[in-house]
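Note that this complex is displayed minus one protein chain, with the remaining chains in position.
In this document, chain identifiers A, B and C correspond to the written order of the chains, with residue numbering beginning at 1 in each.
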Amino acid sequence: MHLDEKIWLTLSFGMIMIFMLITGYQTFALEMGPPSHQETIDPEKVDQTAPFNEPGIKKIGENEYEVVMTLQIFSFTPNTIEVPAGSKVHFILTSKDVVHGFEVANTNINAMVMPGHIQKITQTFDQPGEYLVLCNEYCGAGHQMMSMTISVK
Amino acid sequence: METVITSKEKVTVFNKANQVLGIHLEDARITKSYLLVAFIALLLGGFLGLLQGLNRAGVLELPVWLNYYQILTAHGLLLVVVLSAFFTIGYFYAGLSHTLGGLLPKVRKMAWIGFWMKMFGFVLVVIPILMNEASVMYTFYPPMAAHPMFYFGLVFIVLGVWILAAGAFVNVSHWRKNHKGQHLPILAFFATGVFVLLVGATAFVAVEVLFMIIPWSLGWVDTINVMVARTLFWAFGHTAVNIWYLTAVSAWYVIVPKIIGGTRFNDYLTRVVVIALVIMNITGGFHHQIIDPGISLPIKFMHVFMSLAIGFPSLMTAYAMFRVFERTGRRKGGKGALGWLKKLPWGDVRFLSPFIAMAAFAPAGAGGIVQSTNQLNQVVHNTMWIVGHFHLTLGMTVVMTFFGISYWLVPFVSKRVLTPQMNRIGVIQTIIWTMGMVIMATSMHIVGLLGSPRRTSYTTYGEHVAAQAWDPYMIMIGIGATFLLIAVIIQVYAIFNMMFFAPKGETEFPIAEVEAGEFPTPYLTERWGIWVITMLIVVAMAYVLPLTDMIVNAPPGSPPFKTW
Amino acid sequence: MTSFIYGLLLYFFLMIPPVANLVESIMITHMHMQMPFLVIAGFLMGKLFQQRFPLFFKKWNSNGIPGITLFLIIIIYWTIPRTMDEALTVQSVEAFKFLSLPFLAGIPLRDSWSKLSSLGRNMVIVIFMIKYFGMGALYIWWPSQLCNNYLLIDQLTLGWGFITTALCLLFYFIYLFMIDPSDYE
Partner (left out) sequence: MISVLKNRHTTISLIVVILFGFVLFYIGTDGFKAFTAETARLKELKEEKPVFPQVTMEDSKGRTYSLSEFENKYVLITFLYTSCGTVCPQLEKNMAELYERLPQYVGKEIVFLSISFDPTRDDPDRLETYRKAFGSDGDTWRMARIVDKDELDLLLERFGVIVIPDGNGNFTHNSAFYLVDKTGRLSEVMDYTRIEEAADTIATLIESEKGNKK
């Protein structure tokens, strides 16, 4: 190996290690890990299982909300929610049929929602506005219609 | 005085003989058939791609009997599975035939059986897609269930791949038995790596389809474990695209140096890169599941590492290529820091196309590294960014290399020549393709960052402002797609012309020689048994843990759904 | 010397507390990642010791058998469920792990492997294969927890990890059995 190649490889290796370091730091120290909730549910009995028997928004603290939501072809339940600006919203999601995606445009919310699995993701909405929520995993003929809005007042 | 012919000289003599005689006609027929299928798939797939691009731009409304998702499924399968696989096989079988002194008769037979099995499988896959019974995309995630025929088709495609891989192994081991102690010719070495990976990757999808999906889609079992199926799929899905990439890499290491009149990069390191790419590849699939539920954070973190690890041999490749270019350019009289660049044969499509492919791999690879990390993945997952990414990696890096190869491989197998006119057409084609891809991939990356989802038919989401901001980019994508279709038509014309109408003659199979005075490569690189076992151990390290977890802690399974 | 430095770097890397904590938090990575990597670190560092003390190795490990025995003893010791548990709870045991695996397993392995005949090497692999199948069966079918610091699912996963590794070794043997390298080399 030539010296310049060694330098190049050391830099490459270093770069990969720095990526790992940052990812690890963000995941474990800053608790910014990707949505990875581990609870499961019977996908055919979502309607009968708490908390999904009562989907909707619930205030759980000062500026803190919990949204229980089911995803099914081709809609979200509830299909519109409203929160004041600056509130922290915990989404609890599951699918009643096929694999769906839960993405809120212009935020970092992005999670896969699988039948049989409960997914959780939290976001603080600081800016007021109408946020577009959409399904970003192909789920069938009406996939492009599957959306809802979050109004932040 | 007696002359002693060393084994190395023997090889050169043999190569010369082969160059003079050209390819065995029967072997040529195999490669020609594979290439024809590949490029017909390109034509169809490219046309479907344009339809999609225009639809998403809001310019074209599809007729009721033709669904966007149907087209998308066909587009993905035609280009990711048919074009790439058939080209790879055609190219490597020609390479095996050329560097190993012809295919064995039984290997030829296997190549044909494999060919027809793949074709049969492909027909089984296409029928339900055309009937709108299988709009499940290239990824066919359960619990969406296509018509069982779709899955049977996949099984035949996989079986075909296995037969072809077995054929390659038979030929390689035959050669090695007759050339004891020698290193496998480098192109055959790449072929071995590619076929090992193909078997490894398709084994996962075979398990998924045979043991999980088929019994479920036939109604023999009621439910399926969604997460396990998805995980098995990505062990295959990601590896598949990396195999096409490895095929392109083989041309960069072996063919391109010869075309620019230089020598190959260090033989030992080249083989190490191949082995590294084979061992570390299958475990990369997990970064497709970074935002999935049901996988714990430490496991995801380990898989970030396993995905990023593939970056290392790729960076080695980047170094190797530019080193070869620089050396050759300087040898030809290039001066100064960048003067050597001018000495490269820019007017030669056989160089230009793969060169742009390599250049595209810089942003493509960087994007890949970025999106393998947790947080950035969360931003771009399932958005148009991803689509942009694989149009850079597959559409530029891989396919443009394939195009570059086709301008000598097709004349070679047809015993014709590449005329200057055809070369000029090729250069124009390369430029149009590059423009189309750059416009399209750039817009896709940007609009992905803005949140536009992939795999979604035209929609304004009820005139939502966020979605309206995407529109200009969508139009750019439509424009890019138009350029691409023009380039596709030129390319397919070129293929037919070179295969059937170009002037007769002999074309060289350009394989670069090793640089003089290099250290001999250790024999360890030839011990494929050890590398395969190492690969299996690495795969086990990566997959046992999450799969056990997914199976033991599985929720009740899902019944099949048809949602289109 | 370079291999020593790589070994040392790997060794230090494994000792960084967040790295050690992460790999020790999952049973299978503790046993199938951290421990082998410690051995590899020692293996890489071993060359320098071989060069520095050639006489020592020549004198006391001339046929490789004492070295490989030491290697096996250390490796088997660390597959006892209790030692894994105590490595997590008792500081001195953890320290012993970080010392014994590279220096009492990695270095002897490097020195002995090249001295062993192919029969000896295959014997070692057979021992590992049998041990891995055994441990795998134990961890999969043992009804209760073997390690107090890990979940039952961890134990099951480790069991399958053992089985798959053993299968890989079995494949290696099938490969050795079916293919005669002298046909090719």
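Note that in this section contacts are C-beta pairs under 8 Å (C-beta built on N, C-alpha and C of every residue); 3 or more make two chains touch, one makes a residue touch a chain.
Just so we're clear, the structure is a prediction, and the values are computed from it rather than from any experiment.
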Listed residues C:5, C:65 or C:179, member touching the removed chain: C:65
Residue among C:7, C:81, C:102 or C:136 touching the omitted chain: C:81
Which of C:28, C:107, C:146 or C:168 contacts the chain that the document leaves out: C:146
Hidden partner chain, residues of chain C it touches: 59-63, 65-66, 69-70, 73, 77, 80-83, 85-86, 89, 145-152
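As a working rule, only the chains that are shown with their structure count from here on.
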Whole-Å gap between the CA centroids of chain A and chain C: 40
Chain centre separation (chain A, chain B; CA means) in Å: 31
For chain A, residues that touch 2 or more chains besides their own: 24, 28
Multi-chain contact sites of chain C, meaning residues that touch two or more partners: 22
Touch list for chain B against partner chain A, complex: 67, 69, 135, 137, 141, 143-144, 226-227, 230, 269, 289-297, 300-301, 304-305, 308-309, 311-312, 315-316, 319, 323, 369, 373-375, 377-379, 381-383, 450-451, 453-459, 461-462, 464-467, 553-559, 561, 563-564
Complex contacts: residues of chain A adjacent to chain B: 1, 5, 8-9, 12-13, 16, 19-20, 22-24, 26-28, 32-38, 40-44, 73, 97-99, 101, 103, 105-106, 108, 110-119, 130-132, 134-145, 147, 149
Contacting residues of chain C [partner chain B, same complex]: 22, 25-26, 28-29, 32-33, 153, 156-157, 160-161, 164-165, 168-169, 171-172, 175-176, 179, 181, 183-185
